[in-house]
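Note that one protein chain is taken out, while the other chains of the complex remain in position.
Think of it as A and B in the order they're written, each chain with its own count starting at 1.
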Amino acid sequence: MSIRLAELVERCGGELIGSPDTQVTGIAPLTEAGVSHISFLSNSKLRAQAGQSRAAALIVSPNDDALVAQTYTGARIVTKNPYAYFARAAQYFEALTAIVPAPGVHPSASVDPAAQVDATAHIGPLVTIEAGAVIGAHVVIDAGCYVGRDAVIGASTHLFANVTFHARCVIGARGILHSGAVIGTDGFGFANEGGVYIKIPQTGRVVIGDDVDIGANTTVDRGALADTVIEDGVKLDNQIQIGHNCHIGAHTAMAGCVGVAGSAKIGKYCTFGGAAMVLGHLTIADHVHVSSGSMVSRSILEPGQYTGFYPLAKNSEWEKSAAIVRNLSTMREKIRSLEKAIKTITNQASGHKDES
Amino acid sequence: MSIRLAELVERCGGELIGSPDTQVTGIAPLTEAGVSHISFLSNSKLRAQAGQSRAAALIVSPNDDALVAQTYTGARIVTKNPYAYFARAAQYFEALTAIVPAPGVHPSASVDPAAQVDATAHIGPLVTIEAGAVIGAHVVIDAGCYVGRDAVIGASTHLFANVTFHARCVIGARGILHSGAVIGTDGFGFANEGGVYIKIPQTGRVVIGDDVDIGANTTVDRGALADTVIEDGVKLDNQIQIGHNCHIGAHTAMAGCVGVAGSAKIGKYCTFGGAAMVLGHLTIADHVHVSSGSMVSRSILEPGQYTGFYPLAKNSEWEKSAAIVRNLSTMREKIRSLEKAIKTITNQASGHKDES
Partner (left out) sequence: MSIRLAELVERCGGELIGSPDTQVTGIAPLTEAGVSHISFLSNSKLRAQAGQSRAAALIVSPNDDALVAQTYTGARIVTKNPYAYFARAAQYFEALTAIVPAPGVHPSASVDPAAQVDATAHIGPLVTIEAGAVIGAHVVIDAGCYVGRDAVIGASTHLFANVTFHARCVIGARGILHSGAVIGTDGFGFANEGGVYIKIPQTGRVVIGDDVDIGANTTVDRGALADTVIEDGVKLDNQIQIGHNCHIGAHTAMAGCVGVAGSAKIGKYCTFGGAAMVLGHLTIADHVHVSSGSMVSRSILEPGQYTGFYPLAKNSEWEKSAAIVRNLSTMREKIRSLEKAIKTITNQASGHKDES
């Protein structure tokens, strides 16, 4: 199977330089592209390499095009953001071969008669859908998923196998929930009485916007009274924990193993590196970037990059530095003593001078 | 739906001051309570605010009651621990509207004929229960759960959808296992022979007491030979890992993403902040509190609060501090040199004096 560049440009935009009838069979990085591929130049440093590419066509930015064109003889698609174009083109190629699940409910699924399932939705084997749930158009729910009472799954959203989506929670359109994700589990809310914990019922929901991806085995707690909110375009990787009543702003992305404690309010367009942790009730401004492995223990009200992890070293060196870190106040005392000693010496010296 | 305060006090205790016929429709925090709500004052600093509350009734402590009563004209329930009372009252309100799952086994469930399921238990769709398992009175097992051979689920325990509870493990009464939790998976036990790992069979169980909550996607390993033990009243949040042969004392609580390596012995009434880690074979005393993101690499034999995480900073500042941390032994050397130099100077100075 192959497609014409004219077709790709019609679908994904960009300015085509070269034959619209050029056929390409797939998309590949510069170093791996063969003569039937289309490739892309997303980093200007690789311009020379791009110029030598064997690919039938190249996606390039206006800035890079002139230089590439000096040596490259294939077709070019010129577009502002070649990497984004690559993503869209790859989606297009994938759609051509993807097996679209047939509409309808698998006979082994357990769908409550009081649930509303759109006729265009696909409900896979051994899925459970409870009463009052609403499953939108072109939704795909793969095998083994659970959708609770009165939950709402927006149009074209995809639940991979073995997702759990609890009662009354809501997700918008074009979302992706990966396997093992649990949405709307109870938050960790207890009152303590004489050392014993008494459960506080968690009666809020999780409300998720459009175009949200949630990774495998990620968990999102329902709100205690109010809702946990995840705005449009948020991307959560695998193994993430989002506490009750968190609010995550639009187009924020979190890498794997991140944890966000309850009631944290996180801005838009933020990024969190893997295993970063955010304490509860904090506020994080828009455009904040937290490095992997960092512990956010106070609110961050200014955009920027923030970091806090202990640098890696050979174990023997770490043992030395860690021992000193443990006793840094001793070191500070020594410095103070030194400062004092020098002051004394200097004073004596000037005293001597005065006397002389 | 609304309830009379008399009914609430009969159920939850406390001293009612005001009309027993006062009707309330729900419970809400001070700032959100409307005229038909009951609210609560759990923090004395908010006494003034409580005095102005619109709520039909207030839950207050004996200490705060007199001051609140000066301005507040609604009914009051006086009780030692208003927050705990709030939790109980909220449970009561929730129970009024909760849909109680009907007793019986869903036709799509796969229950081995050699399993014992109490007639009052609810077994949801597509659940698997293996031979020899014992399911107690009023147990609720939601869709997609798995209960292994000879496992025991105590009375009124609730397994949310898609829990895995392995063979021979035991949980007591009134427990809650959240979706995706895995109880009784094999511990990580291997013998190494020439670099290759040979699996050591994990033949112990997980034995869980009464009133234990285990969060979504949390995993608890079965013991290698002896059992992994979780005592009464323990509360584990989501995404936690408990290694084989751990022993967790009663009423200890762990926030999300905590990890406890094998054979750790943790006391009663401890708390662990999110993503804290405990190494294997350690002992943690009762009433130890570990801050979020802290690595417990040695036993803690004294109660108290313990912390160990690198403080967050702007990335540029972190880079500076991390570079110095890497070279702290150099800094220590410099201080030693300075101390020596000053000693020399001081000695010379006093030498000069002696000479003069």
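The rule is simple: a residue touches a chain if its C-beta (ideal position, glycine included) is under 8 Å from a C-beta of that chain, and two chains touch if they have at least 3 such contacts.
Source: prediction; values computed, not measured.
Chemist: Using the touch definition up top, pick the residue from A:H178, A:R222, A:H247 or A:H289 that touches the left-out chain.
Modeler: Candidates A:H178, A:R222, A:H247 or A:H289; residue touching the omitted chain: A:H178.
Chemist: Just one of B:F93, B:Y146 or B:Y269 touches the chain that is missing; which is it?
Modeler: Only one of B:F93, B:Y146 or B:Y269 touches the chain omitted from view, namely B:Y146.
Chemist: For subunit B, which positions touch the chain that isn't shown here?
Modeler: Residues of subunit B in touch with the missing chain: 108, 110, 126, 128, 144, 146, 148-149, 162, 164, 166, 180, 182, 185-186, 188, 190-193, 195-201, 203, 217, 219, 221, 225, 239, 241, 243, 257, 259, 261, 275, 277, 279, 291, 294-298, 304-311, 313, 317, 320-321, 324-325, 331, 334-335, 338, 341-342, 345, 348.
Chemist: Just checking the interface: what residues of subunit A touch the absent partner chain?
Modeler: The list for subunit A reads 28-29, 32, 81, 83-84, 86-88, 90-91, 93-94, 99, 106, 108, 124-126, 142-144, 160-162, 176, 178-180, 213, 215-217, 233, 235, 237-239, 251, 253, 255-257, 269, 273-275, 292-293, 309-316, 318-319, 322-323, 325-329, 331-332, 335, 338-339, 342, 345-346, 349.
Throughout what follows, only the chains that are shown with their structure count from here on.
Chemist: Between subunit A and subunit B, what is the gap in Å from one C-alpha centre to the other?
Modeler: 26
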